[in-house]
Each structure stands twice: as C-alpha cells, then as structure tokens.
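Take this structure, written in structure tokens, and hold onto it; I'll ask about it next.
Subset of chains shown; positions unchanged.
Each chain gets a letter, A and B, in the order it is written, and its residues are counted from 1.
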Amino acid sequence: MLSENRYFDSNPSVRKIGLELYENVVDLPIISPHGHVDPKLFEENKPFANPTELFIIPDHYVFRMLYSQGFSLESLGINAKDDSIVEEDSYKIWQIFADNFYLFSGTPTGVWVSHELETVFGITEKLTSKSAREIYNLISKKLQSPKFLPRTLFEQFNIGFLATTDGASDSLEYHKLIKESDWNGRIVPSFRPDAVVNILAANWKSEIEKLSSASGIDIIDYQTFIKAIENRRQFFIEMGATATDQGVLSPYTHELSEIEANSIFKRALFGIVTEEDQNAFVGNMLMEMARMSCEDGLVMQIHPGVLRNHNDIIFKKFGLDKGCDIPIQTEYTKNLRELLNKYGNNSNFKLIVFTHDETSYARELAPLAGHYPAMKLGPAWWFNDSIQGMKRFREMTTETAGFYNTVGFNDETRAFLSIPARHDLARRVDCNFLALQVSEHIIDLEDAHKLSYELTNGLVKKAYNI
Amino acid sequence: MLSENRYFDSNPSVRKIGLELYENVVDLPIISPHGHVDPKLFEENKPFANPTELFIIPDHYVFRMLYSQGFSLESLGINAKDDSIVEEDSYKIWQIFADNFYLFSGTPTGVWVSHELETVFGITEKLTSKSAREIYNLISKKLQSPKFLPRTLFEQFNIGFLATTDGASDSLEYHKLIKESDWNGRIVPSFRPDAVVNILAANWKSEIEKLSSASGIDIIDYQTFIKAIENRRQFFIEMGATATDQGVLSPYTHELSEIEANSIFKRALFGIVTEEDQNAFVGNMLMEMARMSCEDGLVMQIHPGVLRNHNDIIFKKFGLDKGCDIPIQTEYTKNLRELLNKYGNNSNFKLIVFTHDETSYARELAPLAGHYPAMKLGPAWWFNDSIQGMKRFREMTTETAGFYNTVGFNDETRAFLSIPARHDLARRVDCNFLALQVSEHIIDLEDAHKLSYELTNGLVKKAYNI
C-alpha cells in the first residue's frame, strides 16, 4: 500500500513541514503543458483494450528495462516493421512484466506503476509472478466500466490543461472535434516543426509536401517555407496552442543570410545536403522560431542533447521511440549566445530550455536563466524526471536562478494513466525540497507556502500563458 | 529573525555537533584573502550614501536577478555609458528591490541580505513591499552615525586581513595611504595582470602604456614587458601583497620560445593579433607568472572558465561586471599539465585553482591537488559560493584531495557589507559538513574540532602566507 509519507525525508520534522506544504497543493488541478498523449484518445473515448496495452506497449520506460535484461521486443508485443512474429497474447506479456517488476525497484516507473495500480484501480497488492493473473483480470474488468473511459479519467484526474505535441502539418482534427464537442476537457496542441526542419532525414521531402498541402502555400524555396511555417503557427494558435516544442541535437544558434538559407534549402530539395548543412539549417531555424515567437507570442521550448535511435537494429526493425535515445553532453553558453543576444532581452518573449545534461544546470543554465529576461528553465526532463533527478535539479539551479525563473513541472508522457502519478510525485519532491529549506532556515514557512503553489500551478500558468 | 540553527542539518544530533564546532570558530577573525572591495572606501572613510547604494547598485547578484524578471538596469539605477535616463530616486529603486525580494528565496543573496539587515542594522522584519519604507529610513538614519563608517564596520566585523584585487599598473595609492595612516586595518593588494595580458582587448595598448609609466620601463618588446611585470610584482610585494590573481577563459598552459612570444607581442603592438595569438599568449603568461611566483614567492591564483560579457547589449550600454558573465565547461588535466610538470613539484610554489565547472571537482581538480605539492583547491567560487555549492565542493573534493589540500573560504565580494554574512554562512556549512562526518563516524570529534579551525583560519593563513 502507498504510504502517505512517501518520497518525503524520513526526518520527522522535515516530513511534517513537507506534508503541511503538500496539503496546500494536493488538490490543485493538473496543468500539463508539455506531453505526448494522443488527442484521439479523448475524441473517440473508447475503453482501453487491456492492461498490457495500457501499461506496457506505449511505455518505452517499461519495455527498455525488460529489453536490457534480455527480453526481446517481439516477446513484449512491440510491433515490428518486418514480418517478425510478435507476441499477441496480452496476458503472456503481462506475466513477463509481473515476473520482472522487481527490476523497476528504485526507478520512477516502479513508483508510478504502483501509484496507478492503487489510486486508479484500487489494487494494493504488489505486482509479482503470483499476483499477475488476479491483477490482470481485475484491471481488465474495470476497463470495461464507463468510469474508466478516457474522458472520465481525465476529469477524475483533475486535469485542468493538457497540451499535446503535433507536427507542423498536422490537421489537428481531434483537437478540433474535441473543441466542438460538448465535452469541456481543455486539450490544446503544441507546434513541433522537427520533421520539416531536419533536412537530412529520409522523409524530409514528403514532410515538405505535407506542409505545402496543409498550409496551402506552394513551398518552392526558403521564403515560401518560412511563410508556410508562419501560416501553420497561426493555425495552431487558432486551435488553442500556446507553445512550440523543438528537439535538436545541439542548441547551436546562428542566423544565416537569406541567400545562405535558401541555398541550403534548395540543395535539400535536390537531396544533396551534408551534416554541416543540417546543423547550420537547424541553428538558423532556432533563430527563426525565436523571431516568430516574438511576433506571434507562442512560448518557445527547446530540448537538445539526445542522440536518437542509437541502436540501429532496433530502429530498423521497430522504428522511433523504442527506448534507444541516449543523451549526449550539451553546451549552452556559447550555443545559445546569438539567440539570447538577439531576443533574450525581450521580456515578452519566453524561451524554455530543457536539458538531459545535468552538468549544465549550475554551470550554464541557471546563470543564463538568472540573467536573461526571456529565458526560463524547464523542469528535470525525461530520464531525470525522477525523485533524485528532481532533487538535483532544485539543488543545482535554485541558488543562481531562483525558483521564479523555473516553470513548474510537466509530465512529458505518452502514458496517459501515469499523469497523476507523475504530478503527485513532483509535488511531493518539491514540497520536500521546500521543507528541507524551511527546516534549515533558508526560507521561512510563509514563503514556502507561496512557493508550493507557485511550483505546482503558478509558475507553469505564467510561463505558458495559460 | 535569524535562527541560531540556520543552515545546519535538521537532524538534532547532527545539528548539536555542528553548533558545538561552530562555537569554536564563530569569533575567529575574518581572513579575506581574495575580494574586490575598493580600498578607497577605507581611506576616505565616508558614510555610505543610502541603502540603495549599499545593497543594490554595487551588487550584480542583486540586479541580475531583478533584470531576469524584467526590470531594466536603468530602472535599478545602474549607470549607462550612453545618455539613457537612469533612475535617480534611490527610494524608488529600493521599493522595486523590496517588492521583489521574494525572488531571492533560496538564493545566497536572500540569506546574506537578511543576515546583513539583522546583524548590522538590527532589522528583524522581513523586507517586503510594506516594510520597504520603514527599513529604508531606518538604515538611512543609521548610516549617518559614526558607528557605520567603513573603518568602524571593518573593526566591528572583526576582519583580520583583507586583500583587494588591483591592476598591474595601479598606483595602490589608497593602500599606501591606509598603511601610512594611524589606522591598523590590514588591507593589502593582489596583483592582477589580466588587462596587460589580454592582447586582443580593445584597450590593451593603452594598458601597456600605463604599465610602462607605472614601472618606469619603456615597453618596446616582450622582454621589457616581462621586466615591467616583474617590477610591478615587486612593488605589490612592498605594499603587502601575498598573492596574484588571474582570470582566464581556459587554463591552457604552454611556454612559448622567447622568439615566438616576442613575435606575438610585436604584432599586438601593431594591433594585428588573432584569437589564436591571444590563447597562445595567455597560456604562455600563465607559465611566466608561475615562474615569477617561484622566484618572488607570491601565491598564484587562477580562476578560469567564465565567458565574460555574454550579453552584448548590456555590455555595450553598461560595461563590465553587470551580471552577464556565464561559465563554460573547463578542462584542467591536460591544460595544466605543462605548468604542473615544470613547477608543480616545487612545494614552495603555491598555485590555487578555482573553478566554475563542478564536474572538474572530483574528476580533475581533487586528483591533481591530491598529488602535486604546489597545487591547492580554491573554495566553491562565485555562483557556487552558496549553501548547496559548498556542500557539493566538500562532498566531491574531500575524499581525494583531503581537507588539507584546500585553502579555507574567501568571499570574493564587491559588497563590503556582505563579508561577515558570507563568512558566517561558510563557517556554518563547513561545520555542518564536519558534523555529518562525525555523526556517520567518518572522522572523530577531536579531528573535527581541529578541522573547524583549519577550514576557518588555519589553512587560509598557510596557503596565502598570512
């Protein structure tokens, strides 16, 4: 059973303050400004198929750990692109998960799943080889009840705002249908241009064709490309978007002359571009996206520093997002300089920067965010979205950036059911951090109360214009 | 009101030991071997003008945070080089500071300022929008009393030694006047050659002219340049200096042949130097400074790894030291090798190395300082001069370098009033670290008592030959 005290310091005086602060925020709505849940889920509002499709198949945190211990992705039901035989017996897959759930000891997935089982399904028994069948059956049964439909859960989870991530050419049809429906759930898109910006990717030209078609602008050169992007941003804004989201290998920023940019763009259309071209083009597009944000008001998010699809065999067979993205060292001070010099002094512009490289927290990101009005720090991200990861984030950023140059928590998840678990964990860890500061007389209890609200709802609403 | 227990672990048994150790050192004199207070302050010994000129204008920690939240430097009274209108109403500026003092929650500035208000001015009320006026008036009034003159505060603060930082061509007139006066405050200069070493800087040639004139040596080539520096070091030694101080982008060290060095120097006199020349010349000058230290006994300090004036707009309008210096990653193992190979085995030579890149603590700096007799570790520096920053410093350096290859604390401040606050905080954090080690039976209480003295006064006096 979940302890009320979980994730709080075991020193009773700290825990007491922490729980008091947590009381302030436990019932606040969930604001989720950055994530990857599929909006279709809420438009269709169909029952989830079974526990395996809920907990395992969509969650690369889960299957990457099982893979690391020798279970093939096929045996875990992950669809292959080739004609490999993939396990179709959902229960068999669930049994592997249950047999090996001890592997998640001490990981965020371990505590999120326990939270979900208990708070969503009322299961307080531990997931083991023995309990696997009973738990599977119990969840399966509940999933058929109207109480477990996506929209009902959305409301039960007290989600006040949910942003998805959507390609530049996405029709946003599900967002539109939801908006037009009588359902009041607030689900908005975020503009992610990666696919039309990565000129080296195999499918780039087809992405450009989609962008032409979506924008109604015939993209024949750099100028029309930029116009099409501006056009789509406008559409996203009409559909409720407040932010963009961009994943880049490096946060290098440098503006090209229009002639240079056009020359690379034209070469890309002919399919003859180099890695240098790609880097230069992406660096230039970060400048363009910042300029557009200054003009149209969308909050700009960047998360650099992950080498995607590190494992060729898995990528070729199973595609993207299969747990094979591995972080690399990332430099911000020099790379962001041109962008920050040009747009960073504009306090109407907001640039939220994430990292996977914790060495940049105290050394680069906190000093930058503690100076430039436009720049804010995104929370501990991805692998660092964890108890220790969040502690390190606060310990290494607060003293230089303060709390007020950060932007609250976001769950960044594809796994809808894990949203409350993730936010609850973040609230606990933040309240615990504040409690430690109070008990060491670094801040007083009055400020800690205010901050517990700010870290939960205040700062995120301000940062994302919600 | 300040708690007696502040910054100590909230576990009562640890706190008890920590307070016991702190009792040993609370009344020891402040030894400040590295800082940026203006000696003129103590020669003139005039009253401080008002709270704003005391707390805000000289402290880039303060105004960078306000700037990051959208307040212009003009509105904070920072003088611009152009004809921008700058706020002249000191009280208006103070009100902004008070309105936004909550931004400093969890930052060193937050706790330093609270310490200063209470211990220097007897103010126990929190600085808020409401209390701003009363606190401003109270401080303003006190500043007119003779008790608040710089020399009186210096004595009240129990400062036993204060080193300033001074350019190579500085006349040190204020140091001289203080020395000749009947006042006994010990204020000595430190030799900082940066301005005459940075051959790429716009004002380098005029700096060389000043150096010629200060040294009485006509600088026409590299040889005369080196002679002039040696001459000035001698003058600084006569004026009481025990150390040099050098800020460099990279700690790269490599000795040039005299022909190479002279060739770069000559090109610099003609104004035709490249960044490569600059790097080579600085790397060579670190070798020269080490050689000179072996000869004349000045302790050598280097603090690399900060990209100065990151924000062009602020730099052009307001100049240096406006909170826009941002750290970069820094490599020590390879870069310091030539210097350490040539001079590092000499235990009479002392090289104190600072860093802003905490990743080098355990990986590079502690192993180097734990081997080379000449090398010592400077304390957690600048942005890391903070509660968490100091904890990380001890946690990451002690096990490999030991306590005895470190050199105590220094405040490195421009803000005179913050000196006691900073030293008090450092003493508390160090005593708390020792208390944790005692309570986990890593060291015994007897050693902890000795160490509390060493970390406060013993090691710094030994390291800086005081």
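Note that contacts are C-beta pairs under 8 Å (C-beta built on N, C-alpha and C of every residue); 3 or more make two chains touch, one makes a residue touch a chain.
Every value quoted in this text rests on a predicted model; they were computed, and no experiment measured them.
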Copy number across the full structure, from 2 displayed chains: 3
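The working rule: only the chains that are shown with their structure count from here on.
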Distance between the centres, which are taken as Cα means, of subunit B and subunit A, whole angstrom: 40
Touching residues (chain side subunit A, partner subunit B) in the complex: 11, 13-14, 331, 333-334, 337, 340-341, 344-345, 347, 359, 362-364, 366-373, 375, 395-396, 398-405, 436-437, 439-444, 447, 450-451
Residues of subunit B defined as touching subunit A within the complex: 2-3, 5-11, 64-65, 67-70, 102-108, 110-111, 126, 307, 310-314, 323-329, 356-359, 383-384, 386-389, 392
